[in-house]
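Structure first, then comments.
Shown here: the complex without one of its protein chains, the others still in place.
Up next, chain A:
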Amino acid sequence: MSDPAVDPEEVRHVADLARVDLADDEIERFTEQFVDILDAFEALDDVPETEREADLSNVMRPDETRESLSQEEALQNASDTEEGQFKGPKVS
């Protein structure tokens, strides 16, 4: 917590994990923004603890089938499809 330093390397790594391609100048900009954002979150350290909501537990549903979406409905937001499947770029 006390070490909010974010370096460009870390930004690059996080971007890789999220499969986001960043240009060098973006890396620089995001590094600064990361630091700002983490600083902003530090404000939360000063928020007093309050009563928590009553604990929920064992929220379950019976093992009973419900109707699924149709194939058309399932695919309606997809930018590209083929033979009833979502189509995307190749992966590595």
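In this text, contacts are C-beta pairs under 8 Å (C-beta built on N, C-alpha and C of every residue); 3 or more make two chains touch, one makes a residue touch a chain; residues count from 1.
One rule holds for everything that comes next: contacts and distances are computed from a predicted model.
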Per UniProt, and picking from "Aspartate carbamoyltransferase", "L-lactate dehydrogenase complex protein LldG", "Probable branched-chain amino acid transport ATP-binding protein LivG" or "Aspartyl/glutamyl-tRNA(Asn/Gln) amidotransferase subunit B", the hidden chain is "Aspartyl/glutamyl-tRNA(Asn/Gln) amidotransferase subunit B"
Touching the unshown chain, chain A contributes residues 13, 16-19, 55-66, 68-71, 74-75, 82-92
